[in-house]
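With one protein chain removed, the remaining protein chains of the complex are shown where they sit.
All chains are identified by letter, namely A, B and C, in their written order; residue positions are counted from 1 within each chain.
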Amino acid sequence: MAKKLWGGRFTSDTHDAVNTFNSSLQFDKRLWKEDIQGSIAYCKMLGKQGIISEDETKTILSALKEISSEIEKGTFSFDESSEDIHTLIEKALIQKTGTLGEKIHTGRSRNDQIVLDVRLYIKNATENILQLIKKFQLSLFELAEKNQDLIMPGYTHLQRAQPVLLAHHLLAYYEMTKRDIQRYEEALKRINILPLGSAALAGTTFAIDRKFLSKELNLHGITANSMDAVSDRDFILEFIFISALLMMHLSRLCEELIIWSTQEFDFIEISDSFATGSSIMPQKKNPDIPELIRGKTGRVYGHLMSLLTTMKGLPLTYNKDMQEDKEPLFDTVDTVEKSLSIFSLLLREIDFKKENLKKATESGYLVATDLADYLVTKGMTFRKAHHIVGDIILAAQKKNKELHQLDIDEMKHFSSLIEKDVYEWLDPASCIERRNSKGGTGSQEVKKALHTARKELNV
Amino acid sequence: MAKKLWGGRFTSDTHDAVNTFNSSLQFDKRLWKEDIQGSIAYCKMLGKQGIISEDETKTILSALKEISSEIEKGTFSFDESSEDIHTLIEKALIQKTGTLGEKIHTGRSRNDQIVLDVRLYIKNATENILQLIKKFQLSLFELAEKNQDLIMPGYTHLQRAQPVLLAHHLLAYYEMTKRDIQRYEEALKRINILPLGSAALAGTTFAIDRKFLSKELNLHGITANSMDAVSDRDFILEFIFISALLMMHLSRLCEELIIWSTQEFDFIEISDSFATGSSIMPQKKNPDIPELIRGKTGRVYGHLMSLLTTMKGLPLTYNKDMQEDKEPLFDTVDTVEKSLSIFSLLLREIDFKKENLKKATESGYLVATDLADYLVTKGMTFRKAHHIVGDIILAAQKKNKELHQLDIDEMKHFSSLIEKDVYEWLDPASCIERRNSKGGTGSQEVKKALHTARKELNV
Amino acid sequence: MAKKLWGGRFTSDTHDAVNTFNSSLQFDKRLWKEDIQGSIAYCKMLGKQGIISEDETKTILSALKEISSEIEKGTFSFDESSEDIHTLIEKALIQKTGTLGEKIHTGRSRNDQIVLDVRLYIKNATENILQLIKKFQLSLFELAEKNQDLIMPGYTHLQRAQPVLLAHHLLAYYEMTKRDIQRYEEALKRINILPLGSAALAGTTFAIDRKFLSKELNLHGITANSMDAVSDRDFILEFIFISALLMMHLSRLCEELIIWSTQEFDFIEISDSFATGSSIMPQKKNPDIPELIRGKTGRVYGHLMSLLTTMKGLPLTYNKDMQEDKEPLFDTVDTVEKSLSIFSLLLREIDFKKENLKKATESGYLVATDLADYLVTKGMTFRKAHHIVGDIILAAQKKNKELHQLDIDEMKHFSSLIEKDVYEWLDPASCIERRNSKGGTGSQEVKKALHTARKELNV
Partner (left out) sequence: MAKKLWGGRFTSDTHDAVNTFNSSLQFDKRLWKEDIQGSIAYCKMLGKQGIISEDETKTILSALKEISSEIEKGTFSFDESSEDIHTLIEKALIQKTGTLGEKIHTGRSRNDQIVLDVRLYIKNATENILQLIKKFQLSLFELAEKNQDLIMPGYTHLQRAQPVLLAHHLLAYYEMTKRDIQRYEEALKRINILPLGSAALAGTTFAIDRKFLSKELNLHGITANSMDAVSDRDFILEFIFISALLMMHLSRLCEELIIWSTQEFDFIEISDSFATGSSIMPQKKNPDIPELIRGKTGRVYGHLMSLLTTMKGLPLTYNKDMQEDKEPLFDTVDTVEKSLSIFSLLLREIDFKKENLKKATESGYLVATDLADYLVTKGMTFRKAHHIVGDIILAAQKKNKELHQLDIDEMKHFSSLIEKDVYEWLDPASCIERRNSKGGTGSQEVKKALHTARKELNV
């Protein structure tokens, strides 16, 4: 009977089906690097504290590095029958160092070990994602800057509302992702905390040095309560939630790109190399990338719900249910990384059709608010002005004219306050210029925003 | 430039990153069997209708079967650069048959082809799951029958409520899974429907015979509207929801097994081969299997939410977002199959501790309702009887006695209606016997329920 | 100390904050009708079984009816301090009939009583929703029939794909809601089941007649296991899920209506009485109704997730958590009913702009598939034909022409198989006619579908 690491008190072998069902190796082998990194730090600490000797420390460290380099080179044989990556690496260590390796788990439990591994993993993933968001923002910025003079309709309810600068529209997404960055960065404060030393749940009887471990692993501090430390999964949930928000932001831009690339809107052209066709319809060119990213939003939402459900109502401390934390996490990381990466590329492959955008601002009475504002400057109350402009629009529609196509008498019919200077107000470009309130679409404001972005992105 | 199947109108190659991001081969290769099964039927139909000749039919059929057997044997080389399993198999067919293979897609689109594949896949999965539920029910039935005479506390609010037969408790889960079966079976009516012939979205110009295809593939009928057919994912959502309910049921039994195997309840012993230990605490024996199944409930909930989100607000007809339907589906199938399989085995490894169960029914005033009912039979109103029994219990608690330990005078103090025959009513076994209302825990009723289950399970 | 119905054994009053927190009256008073309906049936049964006398039966029945009519008239005073509607009505009954009323709870528990109430409530709600779906389908049918001859672009990936009949597009939603109806109807089989007689969890000691109760309440049968009966909430979850699917279907049509009413698509006009404006932009006319219904989809998804979460991992039998089942249910019913009602009205207020629809089918190479099919009829393989048509489209795009604008020599340049008869194939109307495969957009097929709908709707 091949005993498990924990097999002492058991009188019969684990059933094969149980081994298979319980095993997490298939997915947690992804944590091998973090697991070894953690063991290296732990071994150093055991040595420093005299729990193992200097020689023992050296032997174990060199064996761990050997394992690491074997895995990297692909020469390490993953024994699929191992329960998990921690067991696998501990076994390999014992194989290399004999009974000495059996000392590595002194004062440590898989409960605190696994939390450490996942924390290190998310630390790395977050740092990578932060880079990817910056790249995405850079693409966005470049697209905005390149098309700085383009005017387009701003929409509410997907109805033409007021003229805006395309750059202003794009920079709205820059703002959203700035918040995403802020959230990821704040979460790091709760991620980069050392749980080691919590052991199974109660702390350990060995004289370990947790602060040393924290420093060694570049973490910000240590967990304050051992029972909390081994049963806390907040940091994973927070990471997934922040990612869900990020995906939601991307999904909104995707929706817009899809709509803009319809034959009806025809605001953009995505380059052939970033679109795909149909197996049956030879003319088709589909915006697959934004569609797929939009679709993947559901995936990350699902992972969030998955882990929230799993954690609900679990008594302290570790329960096996928590093993279900890893797959949603890993897939969230993959989804976010892939989506951001391809989106950054995609943005460079988009051409805006200046003429179509412009034409679209010229019909649909987008300047109506400005006409009302004009009346207010002439002394009318805003609510009254709103009503009168409504009436003017009704009349214009009947004549099949836009507002600037009405002559001054047609206008004056509705209010004697209207003078010839009104036509200046009815030019979309001037509407934009007038919106120089902070954060508005006025070109000075947009220039400032581009300038800020440039500084933030160091370009 | 290696053209895609749909590459005609494209002037530049798809970007590599796009190929990788778009590709579904990594997960949809799981559909190879269904894809070939569908193509075989489609080819026969094209032949029957004279769209391809008899010889062509034979050649294509034999090539398809060859591909199938190569995949089964593991000699087929999966070209990872293919977009999806459909493209891959079409390419392999063309490789084997030359331009002839290029005819297989006549009147077909990947849009209807993929829906067919998924429908066939769920059909098979559902049939397999139905078998697995039956096995689970059989284990449950055997456990209930074996322990037919055991009395235990029935709980509400996890507080001891009334004595019940253990078998009655277990059969509650039999009822839940009966509903699961019923739901899966009803869903099959909406799953086993042929979408082929809908082509891209509008139907096809070729004289295809959809009813023949439906019969050939053992389906119940054909879809009624081609646009609906290619954009409908209800059948996947329904399958995942039914699976979520099933997992919820399992999670409840898991919770009970976990609670019952605490040292405090100590109602059951799980055999060593179905439990696991701790890497640090040598005494531990943990109910990992029920914990893990309970945890996996979140997983299926997450998949449900994932696909519901993806489908929300999609315009007709096919959108690339829908490619995200497959992974949640596949993982749901895996999770349900694995959970049911191991649960059926686990149930056989559970021993109930008769004495502990019995002892538990003897304290906690579980017979209080019977005392109230007794008073009602003596002419008191139920609401009054309830109050008086409450008072008796208070008094008994102060004396640290159970109800049957009070002597008749102590009882009569609260109501002169109480006579010596009351002690019969205070025996847990008699409480059970008295509950012979249909569906109650009375042993006759439970015997009937076991009998019904035996018939339904054909044992 | 004002005792609770269950207060006998308690030595101190419930804390006010507890009363408030626990109370469900604020929302479950909505069940008053079902609660009284259930009590009336229960009282009749108690009488029939001789558990109460004939006179007692009459007195209680008349008091219950009195309460009912008082509530209906608004003269009943809802004592907000009651725990729940069941307690409130029992108290009112006792007030009217004295101690006699205290007999109504004989052999009954709130556990089975509340399940009955909710089952009756969903039964009624489902029947009402089925009517509302029919009305929605009727509006859809009428809209389709009225616009029977209109051709529009069919879309995949929101890109123009192939010409379809508008009626065909609308009938896709008819199919979706047919499945919704089917699902609600099947669920009724699991909803319309009598739980009464299960009492708290174990059945009752009184000689009650459950089949009589079932018949009296127009239900299909009785629950088989008392422990399952009081802790089963499947029927609520199933109802909410089916409703979530329905909302998802509506959300898709909403998305389309919103897109179609953009200035860019301009396919429809929603009447002024079904649109709203802006507080600041005088020209705005917004498709609020479809937006709001689309938004409400999330609401029902949320309710589904809410109750799934609540039910996960609950041990048998009743736990107070389950009180959380009612608000998501009630709000789901309200949301579905309101959304369907207003949607049926909205559909009647939509005008399709025939010219715009037609124009949209004339550009974008929607007939490309037909050109490929044409080549297949001339003997080319489909895959080859697809490539060649791709090339033709490229050439046409460069010349800024649609396919039918190419002259025969320009065409022949790509394949000598192309003859003058090709122009017939390039007319959108003929493309539609050719798609007479079952369920396709061919006008004969669509006529049949309309005919079927007409029969199903009895119009």
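Methods note: a contact is a pair of C-beta atoms (placed from the backbone, for glycine too) under 8 Å apart; a residue touches a chain by one contact, two chains touch by 3 or more.
Bear in mind that the values here come from a model prediction, so they are computed numbers and not experimental data.
Q: Decide which residue listed in A:Q37, A:T126 or A:T369 touches the omitted chain of the complex.
A: A:T369
Q: If I consider the whole complex, including the chain that's not displayed, which of B:Q37, B:T87, B:Q162 or B:S273 touches that chain?
A: B:Q162
Q: For the full complex, which residue in A:E54, A:E72, A:E102 or A:D421 touches the chain that was left out?
A: Answer from the full complex: A:E102 touches the omitted chain.
Q: From the list A:V18, A:L138 or A:I208, pick the residue that touches the absent chain.
A: A:I208
Q: Among C:M176, C:A200, C:I236 or C:V333, which residue is in touch with the absent chain?
A: The single option touching the absent chain is C:A200.
Q: Give me the chain A residues in contact with the hidden chain, please.
A: The list for chain A reads 3, 5-11, 90, 94, 99-107, 111, 154-158, 161-164, 168-169, 171-176, 179, 182-183, 186, 189-190, 197-208, 210-211, 222-232, 234, 237-238, 241, 244-245, 248, 251-252, 254-256, 259, 294, 297-298, 301, 304-305, 308-309, 311-320, 369-370, 373, 376, 381-384, 386-391, 393-394, 397, 431-432, 434-442, 445, 449, 452.
Q: Can you list, in ascending order, the chain C residues touching the missing chain?
A: 4-15, 17-18, 21-22, 86-87, 105, 108-111, 199-200, 271-289, 291-292, 294-299, 301-311, 319-324, 327-328, 338, 341-342, 345, 349
Q: Please give every residue of chain B in contact with the chain that is not shown.
A: Residues of chain B in touch with the missing chain: 153, 156-162, 258-259, 261-266, 277-288, 291, 305, 308-309, 312-313, 360, 363-366, 368-369, 371-372, 386-387, 389-390, 393.
Definition applied: only the chains that are shown with their structure count from here on.
Q: When all chain pairs are ranked by how many C-beta pairs they have in contact, which pair ranks first?
A: Result of the pairwise contact count: B-C comes out on top.
Q: State, to the nearest whole Å, the distance from the C-alpha centre of chain A to the C-alpha centre of chain C.
A: So the centroids are 33 Å from each other.
Q: Distance from the CA centroid of chain B to that of chain C, rounded to the nearest Å?
A: Each chain reduced to its C-alpha mean, chain B and chain C end up 23 Å apart.
Q: Pull out every residue in chain A that's touching 2 or more other chains.
A: If we look for residues of chain A contacting two or more partner chains, we find 277-288, 291, 305, 308-309.
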